[in-house]
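Presented below is the structure to which this report refers.
With one protein chain removed, the remaining protein chains of the complex are shown where they sit.
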Amino acid sequence: MTADVRRPATPMEQQIREHRSLVQRALALGGGWKFILGVVGLGTLIALAAGGFLVVGGYLDGRWYDIRDLGIPTSHLVYWMQAQGLSPAVPYLTTALLGGLGILSLVGGWLVIGSWVERRVIAKFQIRQGPNRVGLFGLLQPVADAVKLMQKEILIPLGADRLLFFLPPILIFLPAMLGWAPVPWAPRMSYVDMNVGVVYVIAISSLGVLAVFLAGWSSNNHYALLGAMRTVAMMVSYEIPISLSLLSVVLLTGSLQLSQIVAWQQQYHVWLIVVLPLAAFTFLFASTAEINRTPNDIGEAESEIVAGFHTEYSGMKAGLFLAVELGNAILVGAMMSTFFLGGYTLFGLELWIPGYLILATKIGAVYFVFVWLRATLPRFRLDQLMGFAWKFLIPLAIIQLLVIAVESMVIAQSGLPGIVTVGGSIAVNLVLTFVGVRAWASGIGYVSEAAASTPLLTNTVGGLRAAERIRVVS
Amino acid sequence: MPAGERQLDGHRVAARLGAALPGVVTHVTDEWVEVEPERVQDALRWLRDSEEFDAAQLSDLTSVDRHTHFEVVYHLQSLDLNHQVVVKALVADHDQPSLPSAYPVYKGALLQEREVYDLMGIRFADHPDLRRLLLWEGYPGHPLRKDFLGIGGGQTSGLQRFPNEDPSSRDRQLNRDNLTSQEMPREAGGHTASGGH
Partner (left out) sequence: MTTANEPYVLNIGPQHPSTHGVFRLRVVMDGEVIRDVDMIVGYLHRSMEKLAEERTYTQNIPFTDRADYLAAMSNNLGLCLAVERLAGVEVPERASYLRVIFAELQRIASHAMANGTMVSDAGAWQTPLLYMFREREKILDLFEMTCGARLTTNYMRIGGVSFDPPPEFWPALRELVDEMPARIDEYYSLVQDNEIFLARTQNVGVISAADAINGSLVGPALRGSGVPWDLRKAEPYCVYDRMDFEVPVGRRGDVFDRFMVRMEEVRQSTRILQQAIAQIPDGPHKTEIPLALRPAPGEVYGRVEGPRGELGFYLVSDGTPAPYRFHVRAPSLINLSLLKEMAVGASLPDAVVALGSLDIVVGDIDR
């Protein structure tokens, strides 16, 4: 429909049409596009030249102002404190506080930006605008939402167990924050670079289910209970594929330490998603189940059980659940990036660009995949989801594990160059992924649903007899 | 007459129906057949199963209040033969109207009969689940009757009472097993809609 055949614009539409965007305002300031582009380009060139001079000339390496790795300024600070003769507790506590503040502000900042990103991106998928009124490009919308949520009354349903009802929003926040501890942001920059990092990650990620079940149980609501039961059943099932896929990673890299896993990928110049495509897919899919996101959001399936386990929560308590859902999404993004997408490395560029920025970009990319899934896919049914885990993901992950065990022995002990052994593993695993998945699927009797029935077209009318006639003809 | 193109002549239907089930037809016009109210099920079943009429679908069931009696109107549809048969049953008792249900013949009568019962007050015997459909349990009167001019007994229309407030209603009994022990004493002492926090 062209504009000229429409009705004349209403005053509201005229107002919207006259509303100038930021770019238009900038252009109106004078000079126009060329001037602005020139200024920006010149500034970028100067900044790049200065940065390159500092990095290439070695002026930055290891100095306290080398912010490519925030571990360096921190360790300088610790040395300085020790040199001052302070008690050992002071530098220890200071770094702990700094790291905690860093993670908190990162997660908090992401909760603000992330929900805005999600809503805007989904809006673009759905041919609409999304929030664009509060603040610049609607960026302050999450803040406005949070303020609104805090003002709301907190309701406690009749018959709810008050203490248990009070606890879950807090309990569910803990694993979402604790999970960040072992993530390496740069070579020397992780909160706790523990040598059992993978075990820690698995242990922490299964804590959340406790809070979910508490919430569902204490609400005295059937929707909540149903959602909690679904979530518990799903999380118990999907812990296993997650653990198995991480086990393949551990077998191949030979370390439970997250920084070592990243270092392995750096050493062989290959991301683990290429070496272990099946494990990567298993991890990603099982994670969507673990954090309750589409297509596996059956724990809070809106069209069936309203909001699942947090149906009865209102105000900022509900807000906390939603925030944790978002925080979990970026935590999984960080795990996915670390385990399968090379972590803070980017094929040598990490020497130039701060590693934490690279990791943040990768987290954003994984998050975008989650948003994409949410905007695209319908939801599984509970039995389909369980069947997929037990009949498909777990056996395949075990088979992959056996293959990886052999491969890792070859890589570690054959003495051949890495390009041969790792390259061979990639080839074998790719074949396993594409052939094995198909073979297994046909082996367990899976038939693709894609042979969808299309309606028959007829020119006659009639009842049962006509229906049979049509069915026979076609 | 404004009969539909595909509506069968009542006389033709009456002739065959009367031959098959003697005495079932009480009155006949060009448009419809009136049948004996007690035998309406038989008549409908015969019309459904007969080769000639093949009234496979009950397309509409409704009723009309004629002040002295009620008419229940069945619009039967043959999909294969593409024609319509109109059957009426007269319910003579205006105070305690009752009629056999069409549900054993047509499953589609389930909700339509509930609606007629709700709004017109005609009881359908053998109906598996005869409850009010649109109005709530305990609503006084049946509003589509011509003599329904208002609600008596000091009550006004509108949402004065809810199903849950009537302890004898079926809703309440179904819900009773579902309440927690904490709620039960509260209700015995009179449950208020806005109670709680």
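Going in written order, the chains are labelled A and B, and every chain counts its residues from 1.
Operating definition for what follows: a contact is a pair of C-beta atoms (placed from the backbone, for glycine too) under 8 Å apart; a residue touches a chain by one contact, two chains touch by 3 or more.
Owing to the predicted nature of the structure, the values given are computational and were not obtained by experimental measurement.
Student: Among the chains you can see, which ones touch the chain that has been omitted?
Tutor: The chain that is not shown touches these displayed chains: A, B.
Student: Quick one: say which of A:Ile156, A:Leu226, A:Ile273 or A:Leu320 touches the chain that got left out.
Tutor: Only one of A:Ile156, A:Leu226, A:Ile273 or A:Leu320 touches the chain omitted from view, namely A:Leu226.
Student: Where the complex has a chain not shown, which of B:Ala14, B:Val33 or B:Val86 is the residue touching it?
Tutor: B:Val86
Student: From the list A:Met177, A:Ala263, A:Val410 or A:Ile470, pick the residue that touches the absent chain.
Tutor: Missing-chain contact among the listed residues: A:Ile470.
Student: Provide the residue numbers of subunit A that touch the chain removed from this figure.
Tutor: Interface residues of subunit A facing the absent chain: 1-2, 5-7, 122, 125-128, 222-223, 226, 230, 294-295, 297-298, 301-306, 374-384, 448-450, 452-464, 466-467, 470-471, 474.
Student: When the complex is taken as a whole, what residues of subunit B touch the one chain not shown?
Tutor: Its contact residues with the unshown chain are 1-6, 31, 56-60, 62, 64-65, 73, 75, 79, 82, 84, 86, 106-112, 115, 119, 132-136, 143-144, 148, 171, 174-175, 177-178.
To be clear about the criterion, only the chains that are shown with their structure count from here on.
Student: When the centre of a chain is set as the mean of its C-alpha atoms, what distance in Å lies between subunit A and subunit B?
Tutor: Centre-to-centre distance between subunit A and subunit B: 56 Å.
Student: Enumerate the contact residues on subunit B facing subunit A in the complex.
Tutor: Touching subunit A from subunit B are residues 54, 56-57, 78-80, 82, 180, 182-183, 196-197.
Student: With touch defined as at the start, can you tell me which subunit A residues reach subunit B in the complex?
Tutor: Listed in rising order, the residues are 155-156, 158-159, 220, 461-466.
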